[in-house]
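Every protein chain of the complex appears in place save one, which is left out.
Should a chain be cited, it is by its letter among A and B, assigned in written order, with residues numbered from 1 in that chain.
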Amino acid sequence: MRVSCTVNGERLAADDVWAGESLLYVLRERLGLPGSKNACEQGECGSCTVVMDGVTVCACLVAAGQAQDRDIQTVEGLAATGAIEGAVLEGPGQGAGLHPVQQAFVEAGAVQCGFCTPGLIVQAASLLRDVPEPSDAEIREALAGNLCRCTGYEKILDAVRLAAARQAGQARRPGRDAGQGPR
Amino acid sequence: MTSPPVSPPAAPPREVLPRGAPAGGVIGVSARRPDGVAKATGEFAYSSDLWMDGMLWGVTLRSPYPYARVRSVDIGPALATPGVHAVLTHQDVPGANRYGLEFADQPVLAEDVVRYQGEPVAVVAADHPEIARRAAARIAIGYDVLAPVTSARAAMADGAPRLHPGGNVVRHLKLRTGDPAARADLVITGEYQVGMQDQAFLGPESGLAVPGEDGGVDLFVATQWLHADQRQICQALALPPERVRLTLAGVGGAFGGREDLSMHVHACLLARHTGRPVKMVYSREESFFGHVHRHPAAMRYEHGVNADGRLAFVRAEVLFDGGAYASSTAAVVGNGGTMGFGPYVVPNAAMDCYGVYTNNPPCGAMRGFGAVQTGFACESQMDRCAAALGLDPVEFRVRNAMSEGSRVPTGQIIDSPAPVAELLRTVRDMPLPPDPGNAPDLRELPGGVANTTHGEGVRRGVGYAAGYKNVGFSEGFDDYATARVRLEIAGGEPLVTVHTAAAEVGQGLVTVETQIARTELGCERVIVHPKNTGVGSGGSSSASRQTYVTGGAIKAACSRVRERVLALAQQRLGRIGAGLRLDGGMVVSAAGDPLISLAEVLRGEGIEETVEWRHRPTFPVDPETGQGFAHVQYAFAAHRAVVDVDTELGLVKVVALDCAQDVGKAINPQAVEGQIHGGSAQGLGLALMEEVQVTEGRIRNPSFTDYLIPTILDMPPMRLAVLEYPDPHAPYGLRGVGEPPTISSTPAIVAAIRAATGRPLTRIPVRPQDIADL
Partner (left out) sequence: MEFLRPRSLAEAVETAHRYPEAVPIAGGTDVMVDMNFGRRRPPALLDLTRVPELAGWETADGLLRVGAGVTYATLITELGGLLPGLAMASRTVGSPQIRNRGTLGGNLGSASPAGDTLPVLLASGAVVETASAWGSRQIPAADFCTGVKQNVLRPGELIAAVLLRPAPGPQQFCKVGTRNAMVIAVASFAVELDPARRRVGTGIGSAAPTPRRAPAAEEFLAGVLAGRGLWERPAELANAELDSADLDRFGELAAAAAAPISDVRGTAAYRTHALAVMARRALRWAWHDYIHGYGG
């Protein structure tokens, strides 16, 4: 069958999709978007987390046909949605225009092997969109479906706190809105 | 939250919110990983992300039985399936149908017998993985099922079936030192069991094999040691190394589970047979059968202590169930046995450590490598000794702690700092977490939002443990690493390229490689060449050895490059200068005055050096006494665990897990912390929830539904103290970091549970029924 949906703002289609395939398989093997990962394919690890119609889901548990006409956002599209102006990592070409959560993960040492990273970043970005200043308990409960085997989660928590603090700082910065007023 | 590192020289205190590591500088300052951005954007290519035009998918057919004779194999129906391009069995292996890390005892594809549930019997290549799976299911294999040997004891008993030609004992390490008849005021005897832990790396076994025009093959694969893989693949394919080219694909964690071959030869066979690229990716379920696990252990210890609080003797018998094939069982026995007395001065010691074949799932390397199991037994014993003597558990350990100059039970004298006492005191002195208030949030209680307690039955306990781990390959193994370093001018600026075959598995080796190059050559721009067999072996990314050995090789290669650059500089300057250095892309005087730029020195030429680097040698131990200079370095850590236990339901919440570790020199402090956090998390998993449950040779829980690893709701905050007492024999004084936290974390947690409940708890993982005493 043919499956067409909006992915990261772009209308995409895949042909010859077998009805038993998951959205994860379609993204990775047919649409050239391997950023979402396949650590367990049973919804137990969160490495395949994407946003579908505004909420985070495990793409491995979405049947390909269920994605028809849905709006999907993957880690590959995250930077475009929330990059902070002027928040560029040092070094040439390094991280210009990353989403604050992506940037924070890299800076806080929350990335080791990185296999869990895309799913965690999508989930954390979604959390901060809904709860801009989460408590530690809220962060933990929101990320409880994302397994990491390398970090012990400490620096992941650091990264989410860092991203939240930066987003809060950005929100309060004068002149942020369109039509800059006097400083 | 982390507390300030406690070490000379004093490091600046960490901020409450990390400001983030800078792009990359010299050693000793936290640096951002060069692959971090790609991993955060999803652009980093793991072995399971590889794709090539015209590629086929490979799938493995595995034995459902733990022990059986293979009577017949009919691949006809599978081969006839539309979309199938190849169905291969052992008859299609052109070279030796045997591989193995220490003994080549494992078939690439089974011949007339299968020895474990999941042993590969055939492989299929097809257009779509679903077609390949269906075709594999059509291969008809006739098995004569045999009764499996399912315990190490049974395998060692008289009359047990011989699972391999040489008998069922892979290795017996015997250690005897001191007085075998030594007496003590008090003797504490205990028996302990450790269940089978899994590495559970998130990235599945996977890779892409591409047939070469020269009849060879290019393999892109996630692994821990490219050259060990290459050696074994060459033997199986009957090809020389020039025609078996390996490139490291992105690795999604390893922890010992990628030291052995998985899909490597299978994919190469299919690729060469079909003439097409072949990709193989294991599912999570298949992954549980596709790699070795941590050895389950049954241990019996006798600790003799005197009234003055000193250990008089330790005698132990340790049985490791190695499963169907040897893998690295012999080395695990060597490590677990020689390290099996804890970081304490033991004047009289006896150890019999066995690694045994059974028809259980094969076991091999997992972070901690034998010392995790014996560490649990030793630390449990130490607490019982302390209690019997009426001594505080930390004080008792301190009284017996190793230090520089101590003699370890193999006869080695520790010739670098060994701050065991300080590590223990450091964790003891860290502030304790606050008691839960009167109306704690459910999430702070055992059971969490599953709402099993509102505080009823909850008791808090505190526990301590210390541990040590040998760093590097031991017992005379000729271990080395190779580094090629090239300095050139690109775009008018100096550029250093570092090329090693040392596997980056997530630990941050690539960052360290750039930091060392920057430190030694004073250049900012450093790139890490893709890791492949185009340069000499980097050795294994295991045994906490890479920063030491590959780091040493890079440092040495940089040193030679620097020598040549400085010699050239002096020629250009027309004078001899003492104490010239490289800094900021310039040659500078001893006082730091810039003298000449690297561009002017090199004048368009590159300078390149390749070094094969070794640490000082180790030696085999005597087969009767276990004595010898077996280990090149030791690394020490201590943990304190605070737990809240629902004593009626047996549910545990780890409230704090604090660690002090001596890392010699923290090359990348942020990454050092990450390793300590991650190793402690794996220790928590082994303490509370991780076990591959095997019955009659069959795995009952091959999925993340029932093989549970800690989530963020299970991990506590971890306060760290990173000590830096340099090892004078190691580059920069550094010590291996990755494994020590796995040794002391588990026993500290179990000790805390004992303190809260009074239960003896001699088995890990601890299950709720063990605490509830059912």
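The working rule: a residue touches a chain if its C-beta (ideal position, glycine included) is under 8 Å from a C-beta of that chain, and two chains touch if they have at least 3 such contacts.
Quick caveat: nothing in here was measured; it's all calculated off a predicted structure.
Note on the undisplayed chain: of the listed residues B:92, B:285, B:395 or B:583, the one touching it is B:285.
Of B:453, B:542 or B:618, it is B:453 that touches the chain left out of the display. Counting over the whole complex, chain A has residues 1, 18-20, 22, 41-44, 46, 49, 55-58, 60-66, 68, 123, 141-142, 144-146 touching the chain that is not drawn.
Although one chain is not displayed, its contacts with chain B can still be listed: residues 130, 133, 283, 285, 447-454, 456-457, 648-651, 653, 688-689, 693, 700-701, 705-706, 708, 710-714, 767-769, 772, 774.
Keep in mind that, in the parts below, only the chains that are shown with their structure count from here on.
Chain centres here are Cα means. That of chain A falls 29 Å from that of chain B. Remark: chain B residues 2, 17-24, 30, 32-33, 35-37, 39-46, 48-49, 51, 128, 130, 200-204, 250-255, 281, 283-284, 441, 443-444, 449, 505-508, 670-671, 673-674, 677-682, 703-705, 709-713, 715, 717-718 touch chain A in the complex. For chain A in complex with chain B, the residues that touch the partner chain are 18, 20, 28-29, 33-42, 44-45, 47, 74-76, 78-79, 89-91, 94-95, 98, 102-109, 111-118, 121, 137, 139-141, 143-158, 161-162, 165.
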